[in-house]
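Sharing a structure, written as structure tokens. Questions coming.
As you look at this complex, bear in mind that one protein chain is not there, while each of the others sits in place.
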């Protein structure tokens, strides 16, 4: 008679066509028996509908203030294998491209030092090594470092920057977002590893307005590749799409948000009023062979996104409508100066656990722009204010409102 | 040599094609010399770019708490004619229809008792008798009352209700907004004349969604006439419009906000998907001979509009999507019960100088609906909440969220 | 004998002309016969012409009597005012229509305000009667209408109706918050409290709590009396403290002036009601004719006339072309003032509420 499973509820999750994490935990547990307690404790949670982890304690590795999430079971009596079960965040290679060699190295180290369970990847983008003992943390880090890997962020620091595959695997990348993501990660190792700000700060780099790393929703500083000249049109390919059966009027022109595309069905030609194009990507997405972003490329800098705690979620909003791609290349002087000043302002003015966007809300764009010595421009707003409660700069009132910046 | 004008700046405003208030003040001053001081004081304001009226004191007529706005000159030395210069708000006839007889009576009384200057009308809708002495107030009121007129609202009371011309002069009135406005004015004379609430409360009645009294922007309780069945279509008149040169596709169908009109140019017929019509009025406005609101008529009750002080302006929002017109007729039982309960809730919960809409914001629709024993419906909102900060009713948590109202 | 109280207004039906009583609720359709002249046709076939005339709103009894004289001659003693303070002469007898128009024209009354143009400016008291204004009302209105009168009389037309309103302070009695173009009197300096007088004429705690931005702080005077002081940096000049307490005047000849707002609307036609948005943060008070204000409005109106599509209200037009294009085309400088930074002024929860009568059942 086969032994009765101790995890009947979770076993249910091995059924069905989608790959099952339960199967993977069981696989890991075959070689690392302690890991079975992860499943056992989870089964208890499934029975009781409540988690069984205690509030994380402060654990870490020497010289770093972040990168490790402490975690302890609240039933070490039942699940000694996960008594302490800390997570390590390992900075992934930019764009999540790997060699099998590097990955096998990580797997070997992790099998030696931890549970054998991972997340590829965490939702910030790190490699998550899920669950190890307190005393394994330092040796684990040493091994990883030796293998050429380093920790990602946690706590009130710069979080691991991430980027869409960009120029590596996409024809629409408007700047080298992979290179910049890598270079900025290297440039700000100090900020990444040693929490010292009011709260966390995230960078995400998308190569174009399709925003395949969801930068606008998830990064305090969102880089969205874009262009400022005309969309590149290949007339022959347009005609080919039409002949191939694409309804260019309905599928492309009618879906343009500013209706700036006109299509002439007889000549099978399109005309784009580029001054009204808001670079939404739709037409390009539908006809990738015929249309391409313009040649004057760069990115839109947007800032302030975050999850809802405490006052509701924020999306990033436009700070600099266009940074030419030449400024997004080494030595990045413009950007480094910009972000250093931004961080300084945030650090000086932000309250404990106040994200950059929340500070912006609290003190107003006006104050931020003044501190940064930047000009307000209409691209920053959806629409001007509707309330009349304007705070005037006293000096503008003394001179004349008209000349007010 | 002609006497030099004492109001050279204001004289400039007698030039130009638009009727001039300066001319009218001078006309009044011919028969009421004190009124010239109104112009003289205004000239001083024009010179100095600052007003010369003091903060209003409390003046009034016996038995009433409102209807009079006290006003005193801050330069009685220079302008004794307007030393005290109070305004009377006289409740206009609903819809602003007059007989010349009644108007002449008012003019006569006002010439006897006041400055001879008026506003036809104040922006709430009252007849404004602009400027009289403190000791004229009571006799003035007595004369007006004798002539069949009464005061309008001021202070924390029900303000003078107003209505568009509705069924009197418009084919689109979806309920008898004039009659209801009049009846509610009569019903709530107590509330209109004796301030007793946290703040002011306004009723405005528009016969259809064109909202010609701007109820949605200016009334705590906005009545917007509407219908809930199908738009009435006269095919012959549609064809006539088409033959008359109207581009029904471009001018009508393409401007429909939900694109629920389809036009067949060959048969000159339109088809309306009424389930998607949001009753914006556009098609009816453009083709009044061919289209009419449906036959099942009534009004949408919206609430909460106000000017920006203190937290920004509010528009009214949907409270009851459809009140059939039968309920908007004497004896108005449903409405009276509804508004009495609403006022009671506001009165009990509103802070000093908190308008109804502001209270709604502060405590939440949820609390209001519960107090009123009303059901939440999606027509109340633009979109559901985006933040996860839901306040649950403990009883709903105890039973089950699914059955939660 | 004490006056009767609570008699309410006269019954409106007693004031309606016969043709209206006969066709009450039974109108069939209307036409704009020509600018300023509406013809309403009843199901009965009866016709009613309304001739709309612009006026100053701030008028004297003689003016009212003149209206009465005209109405007696042509309208059987009946006329009305509109919700925007125009006069409407109501004619049941077609024969009287043209003679009426002639008399009105001869007397210099502008006829118009119907259809896709500009009608009278809803406005307020200003320096004529109120105690809180940052500008005059009737003066700027007269100056603007002198300039735009062709859009009233129909000499020029617009893509859609364009409603202008003026309010002389942030209380916004002119309800300018939903106008195609709004003229708003604004203060730009904090109140200058008379700290010694204040405790005598006002309640200190309620003065303090009147401020939405907590700019007013308690302060003891030298003699120990409790008074207040103002944290100038937190003040956004709303004037609410002055409404509550006369010892907090904030009018200032140089700091006060006018802001211009655009893109609001009220009707549900096509798009729903929307708020006006800030276009020009400040223009100086320049009596008697406010040339900067007149020019600014003319500039916007003319651009709108040339650039908008048929049936596009100002706000719809701007939303289509984008605010950046609006600022670009008008040449209005974009400033940090345009960017909302008022916390409380942030659309409160009711942003989620449905503020149009547009919905599906």
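Order of writing sets the labels: A, B and C. Residues in every chain begin at 1.
Keep this in mind: a contact is a pair of C-beta atoms (placed from the backbone, for glycine too) under 8 Å apart; a residue touches a chain by one contact, two chains touch by 3 or more.
Everything numeric here is computed off the predicted structure, so don't read it as measured data.
Student: Any idea which of A:17, A:245 or A:331 touches the chain not displayed?
Tutor: A:17
Student: Residue by residue, what part of subunit B touches the chain that was omitted?
Tutor: Within subunit B, the residues touching the omitted chain are 258, 276, 278, 361-367, 369-370, 376-392, 394, 397, 400-402, 404-405.
Student: Using the touch rule from the top, list residues of subunit C that touch the missing partner.
Tutor: With respect to the unshown chain, the touching residues of subunit C are 322, 324-325, 339-343, 345-349, 351-353, 359-361.
The rule is short, and it goes like this: only the chains that are shown with their structure count from here on.
Student: Looking at CA centres, what chain is most distant from subunit C?
Tutor: Chain A.
Student: As a quick test, compute the distance in whole Å between the mean CA positions of subunit B and subunit C.
Tutor: Subunit B and subunit C have C-alpha centres separated by 12 Å.
Student: Taking the mean of the C-alpha atoms as each chain's centre, how many Å separate subunit A from subunit C?
Tutor: 48
Student: Among the residues of subunit B, which ones contact at least 2 other chains?
Tutor: Those would be 308, 312-313.
Student: Find every residue in subunit C that makes contact with two or more other chains and list them.
Tutor: 170, 172, 177, 212, 238, 275, 342, 344-345, 347
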